[in-house]
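Left out: one protein chain. Kept in place: all the others.
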Amino acid sequence: MKKKNMTVSRYFKRYLKRCVTGPVSLVMGLSVTLKYFFNPKRIVTEQYPENKKTLKMHPRYRGRLEMIEDAEGNNKCTACGMCEKACPNASINVLATKNIAGKKVLGRYEYHFGSCTQCGLCVEACPFGAIRMSQAFEVATTDPTSLDMILNKKEGQG
Amino acid sequence: MFTPSVTHPIGDFVRKLVPDAMGYVTPYLPQSVLEYIPAANSVVAFLINAVICIIAVCIVAIGNAPILIYMERKVCAHVQCRLGPMRLGWHGTIQTIADVLKMLFKEVYAPKGADKFIFYLAPMVVLIAPFLVLTLIPFDKNMVIANVPVGIPFIIAVNGFGILGILLGGWSSNNKYSLLGSLRSGAQMISYEISFAMILLFVVMVSGETNLLSITQGQEGTILDWWIFKIPVLGFIAFVLFFISSTAELNRAPFDIAEAEQELTGGYHTEYNGTAFAMFYLAEYINLVTTSSLATTCFLGGFYPPLIGVEAVDSVLMMVPGFVWFFAKVYFMIWCYMMVRWTFVRPRVDQLMDFEWKFLLPVNLVLLGLGGAYIVLFG
Amino acid sequence: MINKGNLPPGFKIERSESNSEEFFINMGPQHPSTHGALRLALRMDGETIVEMVPHFGYIHRGIEKQAENMNYLQYILLSDRQDYLTAIQNNLGVCLAYEKALNIGVPERAEYIRVILQELGRVASHMVFFACFGGDLGGQTCLLYGFKEREMVHDIIEEVTGSRLTTNFFRPGGSTFDVPDTFIPRVKAFIKHMDKTMKDYERFLSKNIIVLERTKGIGILSKEDAIAYGCTGPMLRGSGVKYDVRKNDPYSIYDQFDFDVPVTYNGDTYDRYTIRIAEIHESLKILKQAVEKFPEGPWRAKEKPVRLPAGRYYSAIETAKGLYATYVVAASGDKPYRIHTRGPSFANLAPLNKMVQGQKISDLVAILATIDPVIPEIDR
Partner (left out) sequence: MGIVNYAPKILDPVPGGKYLVNMIDYVVNWARANSIWPLTYGTSCCAIEMMSSSMARYDIARFGSEVFRASPRQADLFIIAGTITRRMAPALQMLWEQIPGPKYAIAMGACTISGGPFVYDNYSVVRGAQNLIPVDVFIPGCPPRPEALFHGLLTLREKILHETCRSPWKEGDVRDVSTLDRYREASKAWLALERIKDEEMAEARAKFKEENPEYKSAYKPVRVKKEEFPEVERKALLGKGLENGFLSAAEIFTKTRDRFNRVVAKDMATEAIDTKSEVESADDCLENIMKYPVDFPLELTVNAEDYLDVVKFMRDDEDLKMNFLIDVTGIDYEDHFEVITQLMSMDRGHKVFIRVPLKKNFGIAEEKRANAILAQIPSITSLYPAAEFKEREVYDMFGIEFTDHPDLRRIFLDEDFTGFPLRKDFTNPHMIRRPL
């Protein structure tokens, strides 16, 4: 803003101009805040713990991984390991076992929530639609070991 | 000079009470003590008076601070389209109490290499100035703690104390950010002290008084008799200038370059924690009260109700006690300070100096001259 | 006497006269205005900056090393985490490179989805800039105003992609999902709301005398310097070079839209601010056109396994910050041999030292805010 070859008259012209435009601009700014202050309708706050009942995530929201189970707790997983391979940081362990007929079925679907990035690549990769991203978002815990979860309740079918 | 003189009701009561109480005690006292009774009488009266005054100041200062902090949070929240504290008490009313309690029970330590004595002294020094100023403010006709004849010069003299605390705090922290912050603050406050003083002098000049009570009493009458409106245009300009320079004096945004969280991570109080930080925090808000009180006293008619000259309305307004009006005005001023704080961005340190020396000071001088002319011509 | 020998690493200026007032300040890595984990070593003379040396790497996460052992699709989600403010744009940048390699095109509807999300992302990023710029200048309220509008964008983005910030949405040939039915009405409502609010915000900040004083003539970057230092995006256009990848190296269907590339010529902090505000308006203009013409039809091209043929593939897009280029070196297999990202923030930060010399520490904050760097994208 500093110009060396500024004449006195120009300096004062600028000075006076700023004396006028300055306060005007400040009042304009103030008018915006006053408008917002006196208009409680503009408040956009969502009060989380109080609005728990009405708070709903979008249907596509990617919370934590969960297994799709029917009423009896059976899942559709065949332990093919596609999700495991798709997972960018090996947060999923598909641990297969043999059932009584000697066929490879899902034994334990271990999921490391602590390192999961919720990218949804596993759901995309699953050929049988056995897993989905849940809507859970209240997931804070004081115990980090509880973040290593087992998702399936039952062994896989087969 | 500093004889605390709570004027009529309490003072009289005390003056009456002490001899009465002594009357009950004297029969049981030995003769040697009784000789000193007249002297002791006045000493005891003095002490009781002093205690009452201290309590009164503390109530005004410390009682107001949590309310102000809560108010600040709510004002800023509503300006920013949010709600502010909501969960503690009704709409978060007791949030600040929790904050203060928490800070009192925090660990306190000084950083390595700090000058410990000065480090802990600084927050106390900061508190001195606003308390002293508060003693001079007339909250109502009868409610002034020290009715000092040289009120305004005394305020100007005392106000410099605040800088000292900030400078000491910044310097003793052994932190470059703190040092920069305190240096900025020192430069800023010393500069703005000048225009601050000048506007007070303007008030002294037009009212012809230095005593704050007299200045207030000079504004009795309708709303147009307040100094802000009594002198056309000049009064209002003076009020705006006072507002600006007092904002700078208060170290509040937009003139908060001493704290400048984005630049200096907190400036002079970067290294303070727990109770010491709470004292800085407290000082900021007590300062806010004192400065607003000063503005109210000097420009907004002090404890007088805003009469508009219509009999019916005025009689209603008159029914409200003076100190309510006083605090209503103070809170309005504080609200103005807050709106300004949450609206504007912060100027740079050299621009701040430029603004003071190239704008405020010349305008002030002109104002003083015009004020003098006005008095000569019309007053 | 300060000579090169006893200066900390990186400082270059030698001063012959002894200057006892000089001292060093360390800004960051935890500092409210360094936008994350940037560390600036400042050599100060009182309040004036003599020289500044940036220290990077406080958030260096080795993304490029990690990418060598990931497959191509998995890299898309790492690109989210580079410049998280424009995550959705980074996704596209990576996908464009894959599309070049696989030689697959994108159906029209998918292109429109892309363009709309791109521009929404740009508005969101610029709103963060507006917020942080105001906040760094000391106006806390500005910080909240900017984020308020950004939330609306992210709500739309979340509805479409399933995540607010790290979208991981685009795939070679289209995207993971089609947009829901509510998408277009919501975007329309957003445009309407934005048009109104931007007026308020401009009144709030653009003409404010303190802002003008703080920003005009501060941190001047000349046209020559801007090109030589490799600045892109609003930095470059603020200095008077009308280069926009959307116009000059078009991708997607940006050639079908009518929009201007705003340009200003002073190259100071204020210009970089006005450029971004103007860009918000331009983005809204594109959004309006895209919403009007939004077609029906397939939203994705035929899915192919993402195995790039050996070769080198380069794609450039214009994110909110500037030129975001992805360079993929593919060998056989489904893993890249090497992926390199040219992030805009890294290059934009290069002239910072030149810009801040002789300015005050408060100016540094303002200049840094208008560079609008995202540190994880610098460090990668």
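Order of writing sets the chain letters: A, B and C. Residues in each chain are counted from 1.
Just so it is clear, a contact is a pair of C-beta atoms (placed from the backbone, for glycine too) under 8 Å apart; a residue touches a chain by one contact, two chains touch by 3 or more.
Being a predicted model, the structure only gives us computed values, none of them experimental.
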For the chain not depicted, the shown chains it touches: A, B, C
Selected residue (touches chain absent from view) among C:Ala41, C:Met70, C:Ile113 or C:Ile371: C:Met70
Interface residues of chain A (partner: the chain not displayed): 43-49, 55, 64, 76, 78, 84-85, 87-91, 93, 95, 97-98, 100-103, 107-108, 110, 112-119, 126-129, 137-144, 147-148, 157-158
Interface residues of chain B (partner: the chain not displayed): 73, 77, 80-88, 92, 95, 97-102, 105-109, 111, 261, 265-266, 269-274, 277
Where the missing chain touches chain C, by residue: 9-10, 12, 29-32, 36-37, 56-66, 68-70, 77-78, 80-81, 84-85, 99-100, 103-107, 128, 143-145, 147-148, 150-151, 154, 164-166, 173-174, 225, 227-230, 241-243, 248-251, 255, 298, 300-303, 309-314, 316, 323, 325, 327, 329, 331, 337-338, 340, 342, 346-347, 349-351, 375-376, 379-380
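Criterion: only the chains that are shown with their structure count from here on.
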Most remote chain, CA-based centroid, reference being chain A: B
Distance from the mean Cα position of chain C to that of chain B, given in whole angstrom: 47
Whole-Å gap between the CA centroids of chain A and chain C: 21
Multi-partner residues of chain B (each touching 2 or more other chains): 79-82, 342-344
For chain A, residues that touch 2 or more chains besides their own: 26, 29, 32-33, 44
Partner chain A, residues of chain B touching it in the complex: 75, 78-83, 86, 339-340, 342-344, 358-359
Complex contacts: residues of chain C adjacent to chain A: 70, 73-74, 77-78, 141, 148, 151, 158-163, 166, 168, 176-177, 180, 200-201, 203-205, 207-210, 212-213, 216-217
Residue ranges of chain B in contact with chain C within the complex: 76, 79-82, 176-177, 180, 184, 253-254, 256-257, 260-265, 342-351
